[in-house]
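One protein chain omitted, others in place.
Chain nomenclature is as follows: A, B and C, assigned in order of appearance, with residue numbering initiated at 1 for each chain independently.
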Amino acid sequence: MKNKIYFDHSATTPVLPEVAEEMNRYYIDEWGNPSSLYQTGQSVKIKVDEARAKVADAIGADPKEIVFSGSGTEADNYAIKGAYRAKLKKGNHIICFGLEHPAVIEPCKYLEKKEGAEVTYVYPDKTGVLDSDAIEEAITDKTILITVMMANNVIGTIQPIKEISKIARDHKITFHTDAVQAVGNIKVDVDELGIDLLSMSAHKFHGPKGVGALYVRKGMSLNTLIHGGSQERGRRSGTENVAGIIGLSRALEIANKEIDFKKEHLSRLRDRVVKGVLDNIPDVSYIGDTKKRLPGNACFSFKYIEGESLVLHLDMAGIATSSGSACSSKSLEPSHVLLGIGMSAVEAHGSLRVTLGRSSTEEEVDEFLEVLPGVVDRLRQMSPFNAEKEEEYLDETEDHNIAHEHPDQHFSAES
Amino acid sequence: MKNKIYFDHSATTPVLPEVAEEMNRYYIDEWGNPSSLYQTGQSVKIKVDEARAKVADAIGADPKEIVFSGSGTEADNYAIKGAYRAKLKKGNHIICFGLEHPAVIEPCKYLEKKEGAEVTYVYPDKTGVLDSDAIEEAITDKTILITVMMANNVIGTIQPIKEISKIARDHKITFHTDAVQAVGNIKVDVDELGIDLLSMSAHKFHGPKGVGALYVRKGMSLNTLIHGGSQERGRRSGTENVAGIIGLSRALEIANKEIDFKKEHLSRLRDRVVKGVLDNIPDVSYIGDTKKRLPGNACFSFKYIEGESLVLHLDMAGIATSSGSACSSKSLEPSHVLLGIGMSAVEAHGSLRVTLGRSSTEEEVDEFLEVLPGVVDRLRQMSPFNAEKEEEYLDETEDHNIAHEHPDQHFSAES
Amino acid sequence: MYSEKVMDHFSNPRNVGEIEDADGVGQVGNPVCGDVMKLTIKVEKDQILEAKFKTFGCGAAVATSSIITEIVKGKSIDEALEISNAAIAEALDGLPPQKMHCSNLAADALHLAVDDYLVKNGMEPRANKPSHEEEDHEEEQID
Partner (left out) sequence: MYSEKVMDHFSNPRNVGEIEDADGVGQVGNPVCGDVMKLTIKVEKDQILEAKFKTFGCGAAVATSSIITEIVKGKSIDEALEISNAAIAEALDGLPPQKMHCSNLAADALHLAVDDYLVKNGMEPRANKPSHEEEDHEEEQID
């Protein structure tokens, strides 16, 4: 069962048919182990090397600087833990952007909890764009790693990576960027942007799930995350996900060719979404920066209603979207990204993320715009809140829960 | 370019066409993110759950006990490092079988070097079968983990897992088995065998490369290796390799159905290989246990010649095999497995591993047996050693290298 | 994720609204936490004739609100006080683990509404503390 309209391209993307077809060859025809000496293996090794060169080329790197991984998350873990453990002699301080994906935040928290790291989380203003001065100010003589994502997965905001990396370089601090949402969607050149470590993930640009890559600048030492048979020149052991690597490289090649088209096409559709929503629905706000933003990303907050319900109603109408509400995130808390740009929990619960992709059409946008007002209205009809009860709705201090009458019960905090 | 005859099924196996076809659906049709709330995602989540149930079923486990990973190597790393870090309060001693794959040995070495582990490596006799008493003897009050592989990748020897796990259980020590070579080839039941942690890898049983699984017995606490968005119930974050997981589960289902057939078919062919080699070629020995052995594995050592050359000559004749010689292993040392069962380095250099698979035929075996004697003969013609120079060949102490004349040069140790 | 029954009640919620001259009103949850339910009941001779709800919240919150308005209809005050959140979840053929004690407040709202009725009619409140089973959360997330 699939949705008729897919507006959640930041969550994942379909594999392009030509990519899938090429991958299939590496299951059926070229299935050798690249570590094997004979033809069946060596011919595959050559293809993996070619894929590595393609990926390197796509971001202005050298093939030796590319390490394939089992996901964007693994690439992030490898970068954060690897850099921290390798540089621990110099210091134990990490500067982490507050809006990072859990794939970056959780490794940081792990290092704080278990391996003596001190982590400073720096936050942006309400547009989500980080002021590079905030990084400069957070630096101590113990700082060994700065990690700032290139583009945010929830609000699409693009960070001033070049400015931040310059600060890192001036202080001789390793700079990592999670570019999982950026690579394949906007132009990325590791030299121009001054990046030491960069993570990407194939399924965000029409490649397969379960394969990513980490760019590791020449000369950078990184502590290994996965030890074993010394594949990836000892940096990431395990028999190579050959088909996945081929798929990643091919998808990236195609995605990069389409960047200009996508920029034009997606921004145009996205602007149509934004205008349509803001013009036709009351009590809604547009979240994030209007300019420094991924072309296909639109993010809103609707008052008085809750995001999971919104997503489910749109789903029933055949439209796939997502929300940063607590319920839809399953983490029992609303998106830390939305809270991190100063939104209240209530506003965050009412969020809706729409992310367009290369095959999105104007017709789809129009259908979405036709469906959405009715859904919002229906949910608002059902809501105990409205403009008249604004105060009760916005009041974050008062606890409306019966838990007040039963002070030994604190389930309300989790509800 | 592929070899006409593929006799290296322990290195990797071709993906079955029906498995590849099913995977393809998860690139083209069912490509949603299982974490997404809407149809496109939820329908995939259901399939991933079904796959998990299938895998659990194949080894007698509960679906909640299965954690998918990015390779057999990652499963091993997660098991070894995860168990060590989780149990560090109880002790720091690990007992590791000496013939383990690098995917197990290297994590152990890493823990020794960086995290205070003490590791005892226990070795078997020349058949490669471990005496469980050796485990019992190695146990100290600090022992928290015992890891013994189910079947060896070089010599195919199968270990007395049930006996060993009983000892572990009696001492309340966690027991891990690397079953990467066993799962899909021989029957495995985690309860019957008393296993706490078990690693598998899809590409060893006609599934795709780049996906594995770890069985984690209910109640076992394991320190997480890859942190992030809490997929796999928080145990292994990162968007699921959906197609890979489907491929693994389907391949395992088929492999398990074929176990009886393979046992009969492969042992018969393997015995034909062994008889053919031993009957027709002088100065060759058969390595490993003759009975407690994977059905498709045959491993030999040919005197006076070197394994890589042997593998390359067979390759030229269209036959894919492998060797535990230093040169073919690229680690600059002969296989630790062969040294670990008491073979000399020279014997190890002359090793040849033949591993048959489900589609191997008698004709292929016969062609191999026709080609091999000529190749061995040709290499022996070229060799400076022979029966008359036995002493020089076998002499491990004397250094025949000119390095002796230049004591400040020690390249010979690495040659 | 959700059972068919949950989706049925979510997509066709029964008895949405507020009873104007309600005999009892119960509101639980907190918008900060993402779930607020307001239940209004009509009671006659200690029997619940009608219930209506308004809910701000996720699919589980809406469905539990909806089904309780059906379940409670015709029940006595005594019977209503016996209904637990667990029973509501069961009536919906189960809820995902992470929804068990977050979005399943309908019985609590009902008990509050009943207490409200009792107090308004000069009786002692009788609802017990809300009972929330501890379930393990299956943590997941969006990306």
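Heads up, the rule we're going with is that a contact is a pair of C-beta atoms (placed from the backbone, for glycine too) under 8 Å apart; a residue touches a chain by one contact, two chains touch by 3 or more.
All of these numbers come straight from a predicted model, not from anything done at the bench.
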Given B:54, B:101 or B:235, the correct residue touching the omitted chain is B:101
Among B:143, B:309 or B:360, exactly one should touch the missing chain; which is it? B:309
Interface residues of chain B (partner: the chain not displayed): 10-12, 101-102, 153, 304-306, 308-309, 312-313, 316, 322-332, 334, 344-346, 349, 381-385, 392-394, 396, 399-403, 406, 408-409, 411-415
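As a convention for this text, only the chains that are shown with their structure count from here on.
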Maximum centroid distance from chain C, chain identifier (CA atoms): B
Distance-wise, how many Å sit between the C-alpha centres of chain A and chain C, to the nearest whole number? 36
Centroid from C-alpha atoms only, then distance chain B to chain C, rounded to Å. What do you get? 55
Among all residues of chain C, those touching at least two other chains are 138-143
Residues within chain A bordering two or more other chains: 11-12, 101-102, 308, 312, 322, 328, 330-331
